[in-house]
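Complex shown without one protein chain; remaining protein chains in place.
In this document, chain identifiers A, B, C, D and E correspond to the written order of the chains, with residue numbering beginning at 1 in each.
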Amino acid sequence: MSAPAKKYRFLLIQAFHLPPNTPHAHRSFDGPKEQCLMNYEENKTLLADVEWDLNKGPLVTYGDWPVETREEFCLVAAARLRVVREACEAGRHNAIVLLGGGDPGHVESREIGRRFGVAVTSCANAQMHVATMLGDRFSIIDISETHNMRMRDLVVQYRYSDRCASIRNIDFPLPRPPFTDTRPIDVEKARAERGETSDMLEAALAAAIAAIEDDGAEVLVLGCSAAYWMQSHLERRLAQIGWDVPVLEGYRCAIEQAKLMVDLGLTASGVAFPVDHPRKWRRRKTV
Amino acid sequence: MSAPAKKYRFLLIQAFHLPPNTPHAHRSFDGPKEQCLMNYEENKTLLADVEWDLNKGPLVTYGDWPVETREEFCLVAAARLRVVREACEAGRHNAIVLLGGGDPGHVESREIGRRFGVAVTSCANAQMHVATMLGDRFSIIDISETHNMRMRDLVVQYRYSDRCASIRNIDFPLPRPPFTDTRPIDVEKARAERGETSDMLEAALAAAIAAIEDDGAEVLVLGCSAAYWMQSHLERRLAQIGWDVPVLEGYRCAIEQAKLMVDLGLTASGVAFPVDHPRKWRRRKTV
Amino acid sequence: MSAPAKKYRFLLIQAFHLPPNTPHAHRSFDGPKEQCLMNYEENKTLLADVEWDLNKGPLVTYGDWPVETREEFCLVAAARLRVVREACEAGRHNAIVLLGGGDPGHVESREIGRRFGVAVTSCANAQMHVATMLGDRFSIIDISETHNMRMRDLVVQYRYSDRCASIRNIDFPLPRPPFTDTRPIDVEKARAERGETSDMLEAALAAAIAAIEDDGAEVLVLGCSAAYWMQSHLERRLAQIGWDVPVLEGYRCAIEQAKLMVDLGLTASGVAFPVDHPRKWRRRKTV
Amino acid sequence: MSAPAKKYRFLLIQAFHLPPNTPHAHRSFDGPKEQCLMNYEENKTLLADVEWDLNKGPLVTYGDWPVETREEFCLVAAARLRVVREACEAGRHNAIVLLGGGDPGHVESREIGRRFGVAVTSCANAQMHVATMLGDRFSIIDISETHNMRMRDLVVQYRYSDRCASIRNIDFPLPRPPFTDTRPIDVEKARAERGETSDMLEAALAAAIAAIEDDGAEVLVLGCSAAYWMQSHLERRLAQIGWDVPVLEGYRCAIEQAKLMVDLGLTASGVAFPVDHPRKWRRRKTV
Amino acid sequence: MSAPAKKYRFLLIQAFHLPPNTPHAHRSFDGPKEQCLMNYEENKTLLADVEWDLNKGPLVTYGDWPVETREEFCLVAAARLRVVREACEAGRHNAIVLLGGGDPGHVESREIGRRFGVAVTSCANAQMHVATMLGDRFSIIDISETHNMRMRDLVVQYRYSDRCASIRNIDFPLPRPPFTDTRPIDVEKARAERGETSDMLEAALAAAIAAIEDDGAEVLVLGCSAAYWMQSHLERRLAQIGWDVPVLEGYRCAIEQAKLMVDLGLTASGVAFPVDHPRKWRRRKTV
Partner (left out) sequence: MSAPAKKYRFLLIQAFHLPPNTPHAHRSFDGPKEQCLMNYEENKTLLADVEWDLNKGPLVTYGDWPVETREEFCLVAAARLRVVREACEAGRHNAIVLLGGGDPGHVESREIGRRFGVAVTSCANAQMHVATMLGDRFSIIDISETHNMRMRDLVVQYRYSDRCASIRNIDFPLPRPPFTDTRPIDVEKARAERGETSDMLEAALAAAIAAIEDDGAEVLVLGCSAAYWMQSHLERRLAQIGWDVPVLEGYRCAIEQAKLMVDLGLTASGVAFPVDHPRKWRRRKTV
């Protein structure tokens, strides 16, 4: 006799994958889902009551390095929409969790998902929602100048401008030609886990302290998913020096938000995400 | 052999209870918890995986009628804080859900809860958080002039001013001397459930349509908990005329937000809710 | 032959009083009104044309120390409402001045006062009104981390978010167990008045300069009433170094605002502070 | 033996005066001060404890009709500054009250006044300050399309944008060639005082109701000083139909604000109104 | 001897083109550039001093109908970026004008353009800039529910929320299966040009009047480029009834903005559109 289906049937979709043999990989693109989902160990508890699949996202077409500029974000957003649409049409999941810190395709995917009754959540969006449950203003600790600007675009688009205290750059850009990645993120993570000094973590700690003391942050949000591994480290280090402040990574926030929406039977407002030729339409919208 | 403890151990605390024999009761104050929790049938699914207790809240001291003015809200807020503190000190729950639409004592209870590692959620606060996950702006459908102003105070205090399209009054005030309650809410609810015309529901429908078409609402939030029973009725009626718009009542939102916070191990930022004599303090706060 | 009644008949109500024998008193709770009103010498000119009584406020119930946390503010707010209501019912005063820097019960007391035709003013509220008559943005110089957060809640609630440049903490918390108050405020005041160095005043001066030079403050507001004594000292010190900037304490602002309202025959808008079952009600409120 | 000087020594300065023989006069420009001050009967109580002089303001240079366009406001503003400067240099007054609804020269006069230790208040500015003491949002009931735009410029300049619910036009423009003033304001006022129907008052009442019910006004502000006579009429009429809402005219608000500032010894912040070559200056200003 | 090169060398890029034989064409996709540029007659004066090429934009991949939903906008945005990049690399133009009302790919194209020293302008963006040169607030007159939401996303993204009075829907959606386009736009335009009644123009006129009278619009912006033909008609009709209000279509605004930027030698700030691995980077961004 088969076990009853779980309440949560989620498809997690990566923002993109890189071609094989790329020298610029910053995470695994193939293998078991548990291996491809960054920081699986920290996240697995929240996935225990979820039937989940992982889609590795679209292959990037602009080169063989991770997405970081606005141009690259737009290209993978469009490509990921096709994955979202197919998943919705297949009908096997009741929520889609868009992985990655810059939320490529978030708004458009929600438009698609709503038509199919599928909740769609994304990391940065979910982090901002959770952050404002915890304090008045959050700062985003993020990896590079170009990625910062993407995060700012999101803050504006999601209407959190007056809740975002700052975006702090720790200057650990993703691998990209012609630059040699002298400080790969997995090395930084490994160092931190061995109890050694990670320059990335130290930079994040300094940025976090500045965000709290100078910018007015009451909650910290990690920007790029490549920085999510620092969540518990950073929270602990801050607590050690006396700052009892939540640090939020995106995967868990997006998964939890998806559960909340499935539990409440919600996807998105049909007024905010109308279909073409809707039965009712509004003469006037305000902004 | 005892069953394993559930993950969620919640205390639901009513905003207040009235003295026995009051002629102004609008809900049950004694009896099994399932009977005292309004609209239990609609909410029980979400409570299935929760070990929950119900506290009937403090006895009102200003009279024998339900809370509706700012003065009355302040009085029950202070009285409810004592319940919150005792519950936190007892340590049997990992979240407190404050029932009632006007959130008396919300901010203060979160200050208390954080010191004890207990998440605290409230109805209006949770509804606003969920509403902004679904659309750009919400309107509050609420029962009376004085209660409306309490809701507005909350919108300001929770910093949702630019996300609140309007507060719409349907003019169904709670029972209060010397007025005779000619349209009791349980009668309205019973009518609606029998498929008869409920003036209250019709007024709410008209207010909801005006909120969508004139005010720019994309999500609807029910204000007073005495109006929560209309949630599914109102959503269905709106869908029938072509408005696919979420209607949010407070109990489910607050319960779900509590689950999310427990899952993520979060209560509130220690920077936003500092203890006295904290180890670290900020020289400067911005607003 | 009796003298004609004065135009202004004010009741000044303290935020709270402490039990006798408390080791945590920071001001006098018993004795002639002139002695219990802090900084009477500085304020007496403004009271010369006022018939005034002083109510010592409710006895705190949470312990024997001054109010400082949000929880404590809510408890004394509720208790003070009873004093306000009784005073309004007694009908001997045409204005009530709520003393204390954190304005416990301000909004609710105005609701009560309006029904009785009694103007109600509070310190922080009045200071913010006066501050914005003098410059674009003000900063609040305040005593402790928890009290700062209360002040911030007030700035938001009073809708002065975009006029408040910052809240600056000088870290002189009120006495509270188990802490030993090594720098009592009356000692600081006495030092300053003797022309000696007061650490509290020096900290306030540094905070004020930072508020002006870094935060954009054009007016300074003292937060906690325990800091009001510094008003003239701080203004003079700032002037000596070249900053011609007003420093506002709360008693005088609240007294003057009460006079203005009595002169103009105003208490509060009946639309903003409606009675229950008002003759007219608004279908829609905006925030 | 001479009586002691009064505490308040105010100079009231009209916005302008018209040439003799103008056919476009809407008020008296010559004669005793009590006759030239519009609505003196309603205002005299507040002036009882004031030594006051009235300056009839500069002669208009653009024609022989009252100021109404932005151009005209700028011209009389500049001309009035000379009156303000001379009065400050003469040193006989401790406050200047700038009469007229459009506040020509307000900001500049405050700059002048501060250097001489003279408080300067203006009607619209004072009305907005008082209005926000009474409710959340105010509407301005005003006379004409061009004057409305001046009022809007003031709301923006005074930073009350988010507190102003609307400006309502009742279309009673001031006399101006080549138009024949078929509905002179003094005739309207006389009608209202005789208990007859005044079209102007009826238009204001309709505008006020719309402001309350549709725009969210909680306080009403009369725009042009030519509309101030309606204050008590309008307030009473609104009360009769159930709206307990304050209506504010400008003279009393500006006089009372001047008293408040004299009592508190304040004029304006030297940081907001710096002198040239100040001893201290700010490297950075925020807006 | 060849004529000197013109100062302006612009590439105009359509948002998309449809496959040949589509039954859902709303404009010409092939032929001379003058024929493919909608409303060429109205625009040609501004192009007289421009060397311009027209790129017909990417072929849509989601079907054979015009872009209207968020999903469709994202897909053509990504496809258009490739056109932009190639044009920049080719180096023959000093500005790129992105045609179409919903600005697909605007922000990303500016990022690309800046690296190559090429100014990039878009219709809606340029219209909003010009609109706020003319009045305080603008309304967008737009064609359909889904397109409205795209326009709103743009208003937020471009930070014009507080300058946009409303978006008004006239309900003339673009052709799309399975709907039969019973009111094709070219028919509407032809009718208007023949002096006959165009339902579309009448709907736009009604929406424009409502925007001015009810929403506070002082300038009107046409949303979808399929509505641009109405510009002069609408402006004239409004003038006839007494509203002297500018109506802005997008092509001319975008062309003029491109000229302004070329004249001033500007493309975009390198701080707002940083390159990857910039020489200087900011530790902190605000939003």
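The definition used in the following text is that a contact is a pair of C-beta atoms (placed from the backbone, for glycine too) under 8 Å apart; a residue touches a chain by one contact, two chains touch by 3 or more.
Fair warning: this is a prediction, and the values are worked out from it, not measured in the lab.
**Student:** For the chain left off this view, which of D:77, D:185, D:245 or D:258 is in contact with it?
**Tutor:** Going through D:77, D:185, D:245 or D:258 one by one, D:77 is the residue touching the chain not shown.
**Student:** Looking at the whole complex, which of D:95, D:155, D:238 or D:264 touches the chain that is not displayed?
**Tutor:** D:155
**Student:** Specify the residue from the set E:136, E:171, E:186 or E:199 that touches the hidden chain.
**Tutor:** E:136
**Student:** What does the interface between subunit E and the hidden chain look like in terms of residue numbers?
**Tutor:** So the residues of subunit E touching the unseen chain are 46, 129-130, 132-137, 159, 162-163, 165, 212-214, 216-219, 241-246, 252-253, 256-257, 259-261, 263-264, 266-272, 278-280, 282-286.
**Student:** Which parts of subunit D are in contact with the chain that was left out?
**Tutor:** Contacting residues on subunit D, toward the hidden partner: 68-71, 73-75, 77-79, 81, 85, 105, 107-108, 111-112, 144-146, 148-149, 152-153, 155-157, 159-161, 164, 166-169, 171, 173, 176, 179, 207, 210, 214-215, 272-278, 281-287.
As a working rule, only the chains that are shown with their structure count from here on.
**Student:** What whole-number Å value describes the gap between the mean CA coordinates of subunit A and subunit E?
**Tutor:** Going by mean C-alpha positions, subunit A sits 32 Å from subunit E.
**Student:** Which integer distance in Å separates the CA centroid of subunit A from that of subunit D?
**Tutor:** 55
**Student:** Express in whole angstrom the distance between the two chain centres, defined as the mean CA positions of subunit B and subunit D.
**Tutor:** Taking the mean C-alpha position of each chain, the two centres sit 45 Å apart.
**Student:** Could you check subunit B for residues that touch two or more other chains and list them?
**Tutor:** 136, 152, 159, 214, 272-273, 278, 282-286
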